[in-house]
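The block underneath contains the structure these notes are about, expressed in structure tokens.
A single protein chain has been omitted; all remaining protein chains appear in their positions.
All chains are identified by letter, namely A and B, in their written order; residue positions are counted from 1 within each chain.
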Amino acid sequence: MENYNIDEYADITDVVCPMTFVKAKIALEELDDGQIISIKMNAGEPVQNVPRSIKDEGHQIIKLLHNEDETYQLIVKKVEDE
Amino acid sequence: MTITVAGNEKEYDAGLTVTTLIAAEEVETPEYVTVSINDEFVASGDFETTTLKDGDNVEFLYFMGGGR
Partner (left out) sequence: MAFTNEQMERYSRHIILSEVGVKGQKKLLNSKVLIIGAGGLGAPVGMYLAAAGVGTIGIADADTVDLSNLQRQVIHTTADVGKPKVESAKETMLAINPDITVNTYHEFVLASNIADIVKDYDFVIDGTDNFPAKFLINDACVLAKKPFSHAGIIRFQGQLMTYVPGEGPCYRCVFKSPPPPDAVPTCSQAGVIGAMGGVIGSLQAMEAIKYIIGKGELLTGQLLTYDALKMEFRKIKLPHGDHCAVCGKEPTITELFDYEQAVCGVNYDE
């Protein structure tokens, strides 16, 4: 899935585990089913754990982009559970 | 015969009534215990006449009034 339009942006570089996932989860909650969010996160623990946790919640990971400044952009499509 | 009383298997003679079982199990405050056999309540007025059979599952439910 290469073509996508980003509907929302979130930045979780200002917090540490477990607030990284909490903040990402809250941002995802605000979206409608099928909307796409770009989540900015730090290297290391956030990029190792947050994408996996988001996937475990049933959302679709579209892409992980490596930024110039050693941060990452995680592109996620919201999948409504119930 | 073998019956289950509060989760434990027990051996009793056939023809045992609920009243006799309550005495044998030394149930505390026997006048106020609720009894179920195979997940059905037995009316307290029927304790004398209700006999248990092999394989029955008996539970005693007690008033527990505390909370403070």
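Criterion: a contact is a pair of C-beta atoms (placed from the backbone, for glycine too) under 8 Å apart; a residue touches a chain by one contact, two chains touch by 3 or more.
Only a predicted model underlies this, so the values are computations on that prediction, with no experimental measurement involved.
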Those residues of chain B which, in the complete complex, touch the missing chain: 6-7, 29, 31-32, 34, 36, 39-41, 59, 61-68
Interface with the undisplayed chain - residues on chain A: 18-19, 21-23, 25-26, 29-30, 56-57
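Everything below uses one rule, namely that only the chains that are shown with their structure count from here on.
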Between chain B and chain A, distance of the C-alpha-averaged centres to the nearest whole Å: 59
